[in-house]
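Below: one structure, written as structure tokens.
For this view, one protein chain was removed and the others were kept in their places.
And now, chain A:
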Amino acid sequence: MDETVAEYIRRTVLKIPRDEIKTMLQKWGFLSEAQLRTLNFHQIKDNISQQVVQLCEENSADLKQAAVLDIIYNHNYQNKRMWSVYQMKKSGEESDYFDITEFKKKVKGRLRSALKNVTITFKEYEDNAIWIRVAWGTPYKKPNQYKPSYVVYHSQTPYVFISSSALRSNLPLLCQALIVATNYHDIREMELRSHCLNSLKDIVFKRYSQNFQTYCPQPLQEENVEPESADVRIVQENRSEKERIHRLNLEAFGSGPQPKLEFAQYKLETMFKSDPKMGVLDKREPFRCLVKFSSPHLLESLKSLAPAGMADVPLSPLLTCIPHKARNYFKIREKKCLFPEGFVSP
């Protein structure tokens, strides 16, 4: 077995938390059950990984198997990586029958014809997700297995999710290979990024519960109902106001759980508005400013602002539109020039 492959497998196993090693090796399926039984999972991880490497040596593992183990690791811990979303456009209306073998062949072909030194590995999952791992090299250097790019593609959709630890210089090539293989004619990066891959999928596949303008008799019902607090001796003076806030908030965010995003970024290129006598800025130039909201779960925290009394309802549409517009990066320019990707600040 190649020394570099052995080292790569050893380091991959070291990344896995001790309790998960057995499950992940089983998912990998490269070592037999008998071999797995010989492993002592109670020793220090260093020794476990050494033992695994020895077993892989017995089975003559090659780079391909090592790459599959890496995909399994990253699929399991997908939320450790930062994912970007790309949208593809079709020129015609016909949806070709998707052939996975053709797809793989075309991806490999395109990448290899441009770059001799690449490692390309595929793994399919039950939810129709195809994971592609690409390790990049140069015409003179072998691929760097420690900085691969990962692509997740659901075949019946025009969306691709990409996470890259390599330099962005390889992205155009990757994008090209994808549109050639999928028969689309264009691909563009969306202004949507997050660590939570499933939430990104929820947003673009519209799988989260969206708010609908329903005129249901909810407000009327609540007036007849006793206050929800356990003790009837507590009187909420501002109950109607609280209900109004709750209703407007629900209209803006919907009643289901929100997709998980960690930040929203607003790039302002607007003019600084001040008292003309103050003369703060002599030049009539846009005031460049970046506003970034971060949170472990941004949309849920935005949803809880108004009920907590920290913001007025309705919240700014710039915040509430994030899942509908499928973007968390915005450019805000002046009213006069309306650009397609930015819109007017309220």
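Observations on the model:
Heads up, the rule we're going with is that a residue touches a chain if its C-beta (ideal position, glycine included) is under 8 Å from a C-beta of that chain, and two chains touch if they have at least 3 such contacts; residues count from 1.
Methods note: contacts and distances are computed from a predicted model.
According to UniProt, the chain absent from the figure is "Centromere protein M", selected among "Phosphatidate cytidylyltransferase", "Acyl-CoA thioesterase 19", "Cell cycle control protein" or "Centromere protein M".
For the options A:T4, A:S240, A:S274 or A:S316, the residue in contact with the chain missing from this view is A:S240. Take chain A: the residues that touch the chain left off the picture are 234-238, 240-241, 309-310.
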